[in-house]
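Excluded from the complex is one protein chain; the other protein chains are retained at their positions.
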Amino acid sequence: MTRPIDITLHQGPLPPAARWLVAGAGAVVRFEGVVRPTEHGRPLAALHYEAYEPMTTQQLHGLARSIVAEHSLLGVRVAHSIGDVAVGEVSFRLDVAAAHRVEALSAMAAFIDRLKQQVPLWKVPRFADEPAGLEAQT
Amino acid sequence: MTRPIDITLHQGPLPPAARWLVAGAGAVVRFEGVVRPTEHGRPLAALHYEAYEPMTTQQLHGLARSIVAEHSLLGVRVAHSIGDVAVGEVSFRLDVAAAHRVEALSAMAAFIDRLKQQVPLWKVPRFADEPAGLEAQT
Amino acid sequence: MNLTVKVFGPQARLVGREEVALTLDEPATCRDVRRALAATEPALASSLDASRFAVNHEYVKDDHRVAADDEVALIGMISGG
Partner (left out) sequence: MNLTVKVFGPQARLVGREEVALTLDEPATCRDVRRALAATEPALASSLDASRFAVNHEYVKDDHRVAADDEVALIGMISGG
């Protein structure tokens, strides 16, 4: 049986995605990470995301394969922004499909925990009260 | 601050829903329950869902209010099918918005656990190899 | 006292209908309803202990008194989601 894994790095905010259905799945769970209006209480304009390709995509693939195997998933789909993502926009989306909800929810928590530990992705705040700095050159 | 709660019972399978964004949310999580192809190994045609209105909607509202308070959510949106939902179609959708992912994911697990314990919703299998029975009259 | 109890989902299939008519001595509580259902509808035996009653759309305990004009519902074998 095919266990679809789909990894995308997308320049700028993630556009809305269609429903993702996987044959045999009873539970499809989607996580969307949205840029919040403040960081440590200071108003944000945007977050600037960086990746280190091809390592970032390779690590995301490896993580997805591990999580699929450990949680008996039917599929995983990941999209992450690079570049600027303004407040209120979506920078990260994770879709998980499983036969039952328990695996889907535990897989989602595990994926995000390990993403934050091991996948080369960085964010740099662009505060609302500062001009574009070094980020503008990168 | 408004904590939006939206409860819908929908006749038949749930149509695709647009992205749901809530001001200030950093994590928006969507769960979709899909009718699986078999039940106890026997091929299904559909599940037939029943509610007991207005109690079902009242219980869903009460559960949503509790979960919002216990997990500091920014909003909850619930849609559940009544009537027939064919294999592969969506019968249940739960959207949860929170500042951070930990609350959103724990709220989602808690909501579904308690939904299954306390909300008057029933399902009756329609197997692929049997004619429509009593269900057709209800 | 004559009382009808609404039943739903798999329990409605087990008893073959969506309401069960009972005759109870007064005063009656949901505990009496439970006993009368067990006696009248043996098909509910395996699921009745794990079922609750709602009276007028609110969950109640088994010592809740019921009146003939109450809307009584058996809430059992639920499985939303």
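Which chain is which? They are A, B and C, in the order written, and residues in each are numbered from 1.
Criterion: a residue touches a chain if its C-beta (ideal position, glycine included) is under 8 Å from a C-beta of that chain, and two chains touch if they have at least 3 such contacts.
Please read these numbers as outputs of a predicted model, since none were measured by experiment.
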| field | Touched by the hidden chain, restricted to displayed chains | value | A
| task | Write down which of A:Ile7, A:Ala99 or A:Val124 is the residue touching the left-out chain. | result | A:Val124
| remark: Against the hidden chain, subunit A presents residues 33, 49-50, 52, 54-55, 58, 80, 92, 112, 115-124, 133-135, 138
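We take it that only the chains that are shown with their structure count from here on.
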| field | Whole-Å separation of chain centres (CA-atom averages), subunit A against subunit B | value | 24
| task | Can you check how far apart subunit A and subunit C are, centre to centre, with Cα atoms defining each centre and the answer in Å? | result | 49
| task | Return the residues of subunit C touching two or more other chains; collapse runs of consecutive numbers into ranges. | result | 81
| field | subunit A residues counted as touching two or more neighbouring chains | value | 101
